[in-house]
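Part of the complex only, each chain left as placed.
Just so it is clear, A and B label the chains in written order, and each chain counts residues from 1 on its own.
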Amino acid sequence: MLGWHWLIEWQTPYEFHGHLIDKVLAEEKSSYQHIMLVEFKRFGKGLIIDGKVQSTLYDEHIYHELLVHPLLLSLDNPSNILILGGGEGATLREVLKHKSVRRVTMVDIDEKVINFAKKYLHEWHQGAFEDSRTKLIIGDGYKFVEETNEKYDAIILDLTDPIKDSTSYKLYTKEFYEKLKRILNNNGGIATQATSPSFSLEVYVTIYNTVKEVFKRASASYTYMASFDGLWGFVYGGVSPESLSKDEIDERIRQRIAGKLRYYDGYSHQISFSLPKYIRQEFERINKISTEKEPIYVPA
Amino acid sequence: MLGWHWLIEWQTPYEFHGHLIDKVLAEEKSSYQHIMLVEFKRFGKGLIIDGKVQSTLYDEHIYHELLVHPLLLSLDNPSNILILGGGEGATLREVLKHKSVRRVTMVDIDEKVINFAKKYLHEWHQGAFEDSRTKLIIGDGYKFVEETNEKYDAIILDLTDPIKDSTSYKLYTKEFYEKLKRILNNNGGIATQATSPSFSLEVYVTIYNTVKEVFKRASASYTYMASFDGLWGFVYGGVSPESLSKDEIDERIRQRIAGKLRYYDGYSHQISFSLPKYIRQEFERINKISTEKEPIYVPA
């Protein structure tokens, strides 16, 4: 029997990738998003938001470890952490592995996503929402950043891509990064997912440029994500993780992390910060930065 | 946002049709079949079995009325009816509209489908399973026909298509029709769904030929089914519904049917039995009949 129940993810209007769905496990529509948990034939359980594979048990650990640990291991004693987005709770899960962390504030706009995660995504958050250090806030991340009086050692942006007419594109601009800087402690840093070097290379580079413009120090990592059908990128600001050697990373993991990492170690660190030549060339070539007036979007 | 959650139905390995799914309402896997109830963007609620659109609220009434009424209105006083298949309960629903009917035995092999229908498909069966005239049997239709001691006035076959290596293909053969004849009262008749004149015209004609071979009198009707992406066919044996005029059909509906029909009336009757020229030509040309030794299959 030919496969018939498909997620067709459009990376651009001229590229689509079809993943066979074995079963729909849960589905909800909030006022913000269409949320669906499925069993994929290839990836096992996968979370789909608005038609995009958000994360799957097959490789979410690669994404979340690479978003969180290069930043936190580059900081001296990260204690007070802010996460924007990250509804599944997996970014939170990784942050909480750091022994130095005393408090994590997670701000997500969509209560339905959070309730969905609590109810169905235990394999993702693994109880992180119940950790006594976790403070969960339902609200608009942009507004939260403008209004909070607190200061953070690290801010992690686990957001949807900058899509035109969405609300998230503003969270990739110079103006927003400046707001972040104001609520960051001295020597603090940020990390953000940075879209796909395969499908939106210019966006990836522009996010890097914009972070660098504001934080002076910036680094970019990448990895292949099978469930995203291509490469995926991350950008870090205020820190220089790539200056840490393989052995330093392994040593810091040993000292500072409680629990196991599945992907990230000194070896994977080196791979992730060694960008392919044709990507490096684009870093040389493109000098665009994203502003509220001239924001960057993923192609749609 | 481009559509991303799709049923892709393969009519043949070289034709597929994609219908956008708005939401999955229920899903189950039995040992026989994968059953899914969805909300389609185009058709509203739809039942999908093993990747085939089985029936949708958009046009299931056309299918079920055309399967049932030409047969029952051609018979004198149909009282004891047998249905094989028809899990949604909509064929049953149509049969029960006939005032002359005293008893309907419905045999379906898949208890899970029946329970699914009872639980989720009220808009299809509309309570037909609870009618005191209904006798529901979970079991193999082929075996039931071989073993029953009862005689029926009408037998209605609402089965999946004759697919190679399935169990249903035997229920379209000469041998099986002969078994049906043995449990039919004098002047009784049968009706069967007969696959798509668009995608499997040879199968449609062969079913007609096979029914004619056994029952001597046979008729074929057809209609366009949007949710099946093409024409759909039906074959009747032992009766000659096409000999009834528009007015006779309207008169018999008035006298013999309790409740309303949405599609079938004298006018639709005439349309349905007026086969297009290129289909009639195939009836002239093809003289194949389906036997257990040389059965006919839909292309796959």
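FYI, a residue touches a chain if its C-beta (ideal position, glycine included) is under 8 Å from a C-beta of that chain, and two chains touch if they have at least 3 such contacts.
The structure displayed is predicted, hence computed values, not measured ones.
The complex is a homo-oligomer: every protein chain shares one sequence, and counting across the whole structure file gives 4 copies, of which 2 are shown.
We adopt the following convention: only the chains that are shown with their structure count from here on.
Taken in their complex, subunit A has these residues touching subunit B: 1-10, 13, 16, 23-24, 27, 29, 36, 48, 50-52.
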